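Apart from one protein chain that is not included, each protein chain of the complex appears where it belongs.
And now, chain A:
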């Protein structure tokens, strides 16, 4: 994986860290409220569209469109 890479292309079951969030401003509030925010650890549980990820202690379903605007690197 090239660091940093979009979450939508990250390999499953690896511990990653969010480094940049570049989603549409209209979605920013929701995204951050659910914990997708710079500095958080994240793991991809299931790839595809939507993806299943694990962040801030819970599983989230996230459309790959959103996930492609969230950049992560290995934690």
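What we mean here is this: contacts are C-beta pairs under 8 Å (C-beta built on N, C-alpha and C of every residue); 3 or more make two chains touch, one makes a residue touch a chain; residues count from 1.
As a working rule, contacts and distances are computed from a predicted model.
Visitor: The hidden chain: which UniProt name fits, "ABC transporter ATP-binding protein", "TusE/DsrC/DsvC family sulfur relay protein", "Response regulator receiver domain-containing protein" or "Ferrous iron transport protein B"?
Guide: Checked against "ABC transporter ATP-binding protein", "TusE/DsrC/DsvC family sulfur relay protein", "Response regulator receiver domain-containing protein" or "Ferrous iron transport protein B": the hidden chain maps to "Ferrous iron transport protein B".
Visitor: Taking the full complex into account, what residues of chain A touch the chain not shown?
Guide: Per the touch rule, chain A residues meeting the hidden chain are 26-27, 29-40, 45-46, 48-50, 52, 56-63, 65-66.
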